[in-house]
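Here's the structure, in structure tokens; my notes come after.
All protein chains but one are shown at their positions in the complex.
Chains here go by letter, A, B and C, matching the order in which they are written, and residues are numbered from 1 within each.
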Amino acid sequence: MRKICVVITARPSYSRIKTALIALKNHPKIKLQVVVASSALLDRYGSAVNYIEKDGFSIDAKVYNILEGENNTVSAKTTGLGIIELSSVFENIKPDIVVTVADRFETMATAIASSYMNIPLAHIQGGEVTGNIDEKVRHAITKLSDYHFVASKDAYDRVRKLGEHERKIFNTGCPSIDLAKEILYENQLNFDIEEVYGGVGSKTDLSKDYIVVMQHPVTNEYNESRKQITETLKAIQEINIQTFWFWPNVDAGSSGTSKGIRSYREKNNLNNVHFFKNLESKDFLKLIYNSKCLIGNSSVGIRESSYLGIPVVNIGSRQNRRARGNNVIDVDYNRENIKKSILFWLSSERPKKSKVYGGGDAGKKIAEILSNIELKFHKTIVY
Amino acid sequence: MRKICVVITARPSYSRIKTALIALKNHPKIKLQVVVASSALLDRYGSAVNYIEKDGFSIDAKVYNILEGENNTVSAKTTGLGIIELSSVFENIKPDIVVTVADRFETMATAIASSYMNIPLAHIQGGEVTGNIDEKVRHAITKLSDYHFVASKDAYDRVRKLGEHERKIFNTGCPSIDLAKEILYENQLNFDIEEVYGGVGSKTDLSKDYIVVMQHPVTNEYNESRKQITETLKAIQEINIQTFWFWPNVDAGSSGTSKGIRSYREKNNLNNVHFFKNLESKDFLKLIYNSKCLIGNSSVGIRESSYLGIPVVNIGSRQNRRARGNNVIDVDYNRENIKKSILFWLSSERPKKSKVYGGGDAGKKIAEILSNIELKFHKTIVY
Amino acid sequence: MRKICVVITARPSYSRIKTALIALKNHPKIKLQVVVASSALLDRYGSAVNYIEKDGFSIDAKVYNILEGENNTVSAKTTGLGIIELSSVFENIKPDIVVTVADRFETMATAIASSYMNIPLAHIQGGEVTGNIDEKVRHAITKLSDYHFVASKDAYDRVRKLGEHERKIFNTGCPSIDLAKEILYENQLNFDIEEVYGGVGSKTDLSKDYIVVMQHPVTNEYNESRKQITETLKAIQEINIQTFWFWPNVDAGSSGTSKGIRSYREKNNLNNVHFFKNLESKDFLKLIYNSKCLIGNSSVGIRESSYLGIPVVNIGSRQNRRARGNNVIDVDYNRENIKKSILFWLSSERPKKSKVYGGGDAGKKIAEILSNIELKFHKTIVY
Partner (left out) sequence: MRKICVVITARPSYSRIKTALIALKNHPKIKLQVVVASSALLDRYGSAVNYIEKDGFSIDAKVYNILEGENNTVSAKTTGLGIIELSSVFENIKPDIVVTVADRFETMATAIASSYMNIPLAHIQGGEVTGNIDEKVRHAITKLSDYHFVASKDAYDRVRKLGEHERKIFNTGCPSIDLAKEILYENQLNFDIEEVYGGVGSKTDLSKDYIVVMQHPVTNEYNESRKQITETLKAIQEINIQTFWFWPNVDAGSSGTSKGIRSYREKNNLNNVHFFKNLESKDFLKLIYNSKCLIGNSSVGIRESSYLGIPVVNIGSRQNRRARGNNVIDVDYNRENIKKSILFWLSSERPKKSKVYGGGDAGKKIAEILSNIELKFHKTIVY
């Protein structure tokens, strides 16, 4: 039995890897090891750990490594502490291969611990392009990784150009699309969303038109995050349609975003806006599938929404240069442009669906490859 | 005054960066900050810190982060601890730009602390190719770095292929060649080497023919390191010419190498072999310049020795695919092949000198560029 | 000049040591070094660092070491990280003596770093007795410390019984009383408290009767903290007099207390209760000095309030066995008893003032002793 260890450090990473985890768990030749770390353990960021356990995964180790203090120094320290802790975990559970997901700053800890310990490392979702520290982290992790499971042809080409051997790169599509695919068969939220997920404010009505907002801070501009979110808040207030708004994830600067929201909410009438902390990923997909438009800078707007054909207004640089379907309007941090783009989608047909991020079978493909591939931790750049 | 912080983590890194440090220190527009960390602080590895102070540099911070226990787990932990400590250092001394040297595992700590803290990062000696964990580390650091000072045309091309913008890559040659250049004017060791550097064993005589051995363990093969060193020991014993032998640097596996030497020495007659811990870099260069041959896997054999035209027998994979002059014979870990190659050089003409690693002005070029360059910590891959 | 380094890790510790800091700063034979660490740096806990800088102290180093995740495991890790960071700080600034304040869990990091580094350690406020982890921490720090500045005769006796030499124990009284003393000369809050300190809710009127609540979680009972705070909330709601309520400090369990407050506030009418995050310590003393009663478990109720003759209802075990004036009624976590005790004070005369915690000159005494005392880091138990 090959021991495959997946390290999950955040709520969105879990959504992105979930179908691969299921396929790994069910594979007869694989013993799945799950390590939950960083913000995935914390209440403030939606306690992904609870969903992971509820979904039937048993957790091999929990790693608390998030330092308080919302500045970039603690991001570095959090990563350093993560390396110290994860190397002890790996020493104990001795995986044959480690899997790291995407490009959050703290995932570097997984990559360094496993590569330095000569454990083969697989990276999910390398080869993409964005606009902040994630950009540096993602490509650095590609260079530390031995196997690459990319989400699009575009990403495949980029990982090859980075000097990785083509036999080690697999364009499986993105596992998040696998989840999105299931939504197509059962797309209604058949329960009272406030009752299940809490939230403050007036009652929502899913049978009426609504939009959804999810906007995260952008690390390099973290002093800007409060100003940026205010533009969006103004646009949404002026449009004044029923709105589901989700709190940002953990990043240097998240307090700027959160404070911007809190402060604006206190001074302005946002009766039509309903704030939520977190939805299970399927419920979130159902919610946006039935919405008129998704606004913000979440990768869900680029990725799952392309497959599902959901209209998106993508704000700012966070998703710059990621491959897109034709469901996205890109705008800058400007209330008028945000407003105009939302109004366009409110009055237009829904966009066509796209397979740019795969056909909904990424999880199974990844598990199958991981079960069979020859394991090596030694590589040399191809050029 | 631009504050430029150079982090030095090992004895050989100091030799490699020394002329750049001098040029930075003397530059009117630069305030040099020197941080000494890891094995550069430790007696066991030659206390580079003493040479740094003796050369007139004042040290802004010392970072003890080497964990004991010669396995790869502690290499990971050492790096994690380095991040925690260096981020505090950077927060205190607030450099405008950080400089990291080469590709030892612990240099990743410098790269992560500075890039995560949005401090522009310059990397000296990226773009080369070798055969172990350094290979992963080096290219990952390239992806975390904003400016690249490479040592050869070959390295320049590789960093470009890795997606870095050509305006951020500078082929200055290697600063180690600057030091080598000085040797050409004054190449004699005019003192008693045992008296100055200690060492056990019978008296040496520099006026007679001699060879020099410096062989480090190779991380990925650390169980092999004892076996590998034994092949070299046997070859040297059989040739039985006056030999200066240097202890290996710190790496997972160094105890294998060191134990191999100690054990062999106890059981065999090595009268002609003289063991040394460390020489000041200039003295070491003078020593090898006047030797008949340098044996082992040190990068000095590839780099400085090409400029100086010193015959080299390079053993094993450690320097694989680094650009070479015509002064190198490559052999595997085999006593017969090692012996044959040494005998070849003992009976041949010295090889021609080469400028593959620059013309001896790298330090000044680096300082000048660092003093003028526009500082940015935000980048995106070019393709 | 003797270098004396004071490490401050929390808002209340700063209030407690402030007059000693002033006296140290002004002393001609002392160079004061201030290190700010842990929750004293964090916005969530009142950013003591801002008050320290505003009061004119320059900060020699900041140490971020608080891990997120409100459980006791992260308290341990926070302390471990604090040791790592503080030992680097001490190595850089080389104090002749280190001063640590009171008994919060993270102060153990100060005590270990300095005692292990053979730096003489002075402990402020040892020898008292309480009812949770602080109890273990306090006495353990006494055993690591070389000099003891205690706040009462009771504490002096206890430190002696612990085997410390009487020449090393000084009953200076508590520096917090020095601040309290100043209040006696100027006791009015001559500004709009909401305007200066923010806060949500209806307008307060300081000319009318009011009470003040400050209740922290008790570590060993942290699952209980939500239930405990609810008893107090009910008592206050029923009494329905103008109330100033302060959020709890950082401790495992603070989320239980905070959540208890937030949840109760959403479901109940607390019109007469005004929530505040933090007041400058003098303003807080003025506020309670003019109040009808202070409720909760803050040490201010035991200490400063005894000197100032402020009526106090002390809830639960947190201040167990601390020396008391006659201004305190002790009650358990029971809404009826809390209510009865508040009503008693609302209808009684104010209690007499007491000097059980000193006469208001502790800061000067501490500075004078620290400037003269012979420094040694070597001690042996007296029995």
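Everything that follows uses one rule, which is that a residue touches a chain if its C-beta (ideal position, glycine included) is under 8 Å from a C-beta of that chain, and two chains touch if they have at least 3 such contacts.
None of the values given here were measured: they were computed from a predicted structure.
Visitor: Counting the whole assembly, list the visible chains that the omitted chain makes contact with.
Guide: It touches the following shown chains in the full complex: A, B, C.
Visitor: Quick one: which of C:Gly163, C:Gly198 or C:Gly359 touches the chain that's been left out?
Guide: C:Gly163
Visitor: Would you mind spotting which of C:Met117, C:Ile241 or C:Ile369 touches the chain that isn't drawn?
Guide: Checking the options C:Met117, C:Ile241 or C:Ile369, the one contacting the hidden chain is C:Met117.
Visitor: Pick out which of B:Ser255, B:Asn297 or B:Ser341 touches the chain that's been left out of the picture.
Guide: Of these options, the touching residue for the absent chain is B:Ser255.
Visitor: Quick one: say which of B:Lys18, B:Lys77 or B:Lys379 touches the chain that got left out.
Guide: The one listed residue touching the chain not shown is B:Lys77.
Visitor: Identify the residue among A:Asn71, A:Ser88 or A:Thr380 that touches the chain left out of the display.
Guide: A:Ser88
Visitor: Mind listing the chain A residues that contact the chain we can't see here?
Guide: So the residues of chain A touching the missing chain come out as 61-63, 81, 84-85, 88-89, 91-92.
Visitor: In the complete complex, the non-displayed chain touches which residues of chain C?
Guide: With respect to the unshown chain, the touching residues of chain C are 72-73, 75-77, 79-84, 86-88, 90-91, 105, 108-109, 112-113, 115-118, 129, 131-133, 135-137, 139-144, 158, 161-163, 220, 320-321, 377-381, 383.
Visitor: Tell me, which residues in chain B touch the chain that this view leaves out?
Guide: Missing-chain contacts on chain B: residues 41-44, 64-70, 73-74, 77, 81, 200, 255, 266.
Please note the rule applied: only the chains that are shown with their structure count from here on.
Visitor: Could you grab the centroid distance between chain B and chain C? Build each centroid from C-alpha atoms only and quote it in angstrom.
Guide: Taking the average C-alpha coordinate of chain B and of chain C, the gap between them is 52 Å.
Visitor: Between chain A and chain B, tell me the centre distance in angstrom, where each centre is the average of that chain's C-alpha atoms.
Guide: 40
Visitor: Give me the residue numbers in chain A that touch at least two other chains, ranges are fine.
Guide: 73, 77, 81
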